[in-house]
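All protein chains of the complex are present and in place, except for one that has been dropped.
Which chain is which? They are A and B, in the order written, and residues in each are numbered from 1.
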Amino acid sequence: MALPQPSRPAATQVLSRLVNIGIPYLWLGLFFLLPFVIVLQISLAEPALAQPPYTPLWQWIEDGLLQIQLNLQNFLLVGEDSLYLSAFLNSLQVALISTLLCLLLGYPMAYAIATAPERLRVVLLMLIILPFWTSFLIRVYAWIGILKSNGLLNDFLIWLGLIDSPLTILHTQTAVYIGVVYSYLPFMILPLYANLTRLDHGLLEAAADLGCRPFCGFMRVTLPLSMAGIVAGSMLVFIPVVGEFVIPDLLGGPQSLMVGKLLWTEFFSNKDWPLASALAIVMLALLVIPFVMMQRWQQRMEGGRP
Amino acid sequence: MPTLAENQRLEPWQDPRAAPYLRVDRVTKKFGDVYAVDDVSLDIFKGEFFSLLGSSGCGKSTLLRILAGLEYPSAGRIYIDGVDVTDVPAYSRPVNMMFQSYALFPHMSVEQNVEFGLKQDRLPRSERVERVGEMLDLLKITELRKRRPDQLSGGQRQRVALARSLAKHPKLLLLDEPLGALDKRLRENTQFELVNLQERLGITFVTVTHDQEEAMTMSTRIAVMDAGQIMQVDTPTAIYEFPTCRFVAEFIGSVNLFEGKVVAAEGDEVLVETRVGRPMRMRSFHPLVLGTPVTIAVRPEKMRLSQEDREDGVNQLQGVVEDIAYLGDVSIYRVRIGDGSLVEMTLTNVQPRTEQALTWEQEVVIEWSPTSGVVLTE
Partner (left out) sequence: MKRRRWPLLGMLVFGYAFLYVPIVLLIVYSFNESRLVTVWSGFSTRWYAELLRNQQLLDAAWLSVRIAATNATLAVVLGTLAANALVRHPRFRGRAGFELLLTAPLVMPDVIIGLSLLLLFVAMQQGIGWPAGRGFTTITIAHITFSMAYVAVVVRARLSQLDRSLEEAAMDLGARPLGVYRMITLPLIAPALLSGWLLAFTLSLDDLVIASFVAGPGSTTLPMVIYSSVRMGVSPQINALATLIVLLVALAVIVAGLSMRQRR
């Protein structure tokens, strides 16, 4: 066995670093981070009838002077106009309430799955993941047929004799809640499940042995230990729902104006790119806090792993 | 009686002219601020069965991984057969390792696992087939050749791992807790098999273990490690009978320790005044200056019951039997002595237990001879 030229193992490490870190970093920097800089830049521009439809932020005027024009108009508009303000408030409200609803429905489900017999658990979990793989758009669409005034739900309720005339559900805030909870429930259940299966059942037995009744055991052992899962699940629901477009557009009505839809309208219908950018920036600013919270808890969850 | 030449062949470390096969020269490995291996030097000779013994986290595994080339030392060099291999990556070292978890490739059959290393050497197919057959034969696992690792028992996996690491005919085989994953019964049988295999193939073995019994049974020499440093390197007998420091004395087996000061020295014997009040006369291999603080270490089985309480009380302790643990072949007695501390003594149960002389609360006198313990200086 001949000994080849000595080489420090460090050399392959450097190469591995360069490829594994460098390439994805470069991609994300170029196509994820850089765009935000441009959005910020354009949010400070004025709309114009041009291609692209905004004024340049800086231009060279004669004698080589650089002229920079910053326009805070868009942000002032977002802050002052009650339309935008109420859209933001409504988005936050929908996100908050539907997160709570997902938690109320998702926690017991995740708990039941996590405590189910091993063989059943795999199937139950699969059934949670499966809808997530089918088209989101189509699943939202399915609710239109169910919720509309001559739809399946109303037919069913009338057939049961519970109501005489059809309820108006489609194009209301209620329909938005149904759609959001329906679409985002798996996002709540999966992290909760991951967390709850790691829970040591011995802890509950120890608590019971020390005189804690089942409810107390749940409140003082299970719930605090599953906090990381609760935060992760809640943020996975809350953050995207704030900017949701498809659900309010298809199921919501005029009362349930959400900022995602507003941004879409400003961009596609009104062709006001700077205003759309300003909306995106404000939305980002609102989402920073929950996002940082999610990151923190995620790291804590990983740190807690053996 | 073996002649001197024979002795030097059996114990090459006694021979000043013998060149070590593996030389670890002042190797240090730091992880952040922690010294996992701290300035370790070792000479290991051809054909040795060498064990690195220590509790978990003492740096023994890190040292083994440095030998394999899986870790790069922060300082120091490694020489194999006189060649500096410190900068040689793991894949080109003439060294193979058997991993604690066995690390059998789960997506390959037993045969493919054993063949893996030979393929890396680009050996021709016919030679590979022959070598694999030879290894499977050697470890008596030929009938398992088509199985996958998850269809094997613990003992079978161990054999496959061994076959795989031996297939390349390494000159040095590293074994990380080779018996750690086996149950007790299997472990005892495998110990002897491993030693036979090593003697038959003439390969130098370096193993890592936390099990002192295992190290004692199998090794030509043992290095006891603690906190990244080597505390003592010696034959199993010497490690047990003549520990050179308190750590080794306490780590291997049980021991009674008495702290004191040297008050007289005559010939190779010293007289030590101890905390327990009674003086002790012990053999010392080094001359000791009067007043040197020392610790006397005496193994429980070296203690015996005394018939008379001598006036000078040298190497004698009076006490009361407090605990008796009956282990079948021997019994362990814990005796409370004058200063309130406990002394442990083992006696072979020559008579059936019912007829034993000693019982709880009984007053006894214990004694030992000056040659049945060691004097430790620190």
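Keep in mind that, in the parts below, contacts are C-beta pairs under 8 Å (C-beta built on N, C-alpha and C of every residue); 3 or more make two chains touch, one makes a residue touch a chain.
No experiment lies behind these values; they were computed from the predicted model shown.
Within the full complex, the residue among A:34, A:83 or A:206 touching the omitted chain is A:34. Listed by residue number, the positions of subunit B touching the unshown chain are 68-70, 89-92, 95-97, 99-101, 103, 105-107, 116-117, 120-121, 150, 164-165, 168. On the side of subunit A, the interface with the absent chain consists of residues 12, 16-17, 19-21, 23-25, 27-29, 31-36, 38-39, 42, 52, 105-106, 108-109, 111-113, 124, 126-131, 133-139, 141-146, 148, 150-152, 155, 181-182, 185-186, 214, 235-236, 239-240, 242-246, 249-250, 260, 263-264, 267-268, 273, 276-277, 280, 283-284, 287, 291, 294-295, 298, using the contact rule stated above.
Simple rule for what comes next: only the chains that are shown with their structure count from here on.
Work out the mean CA point of subunit A and of subunit B, and you get 58 Å between them.
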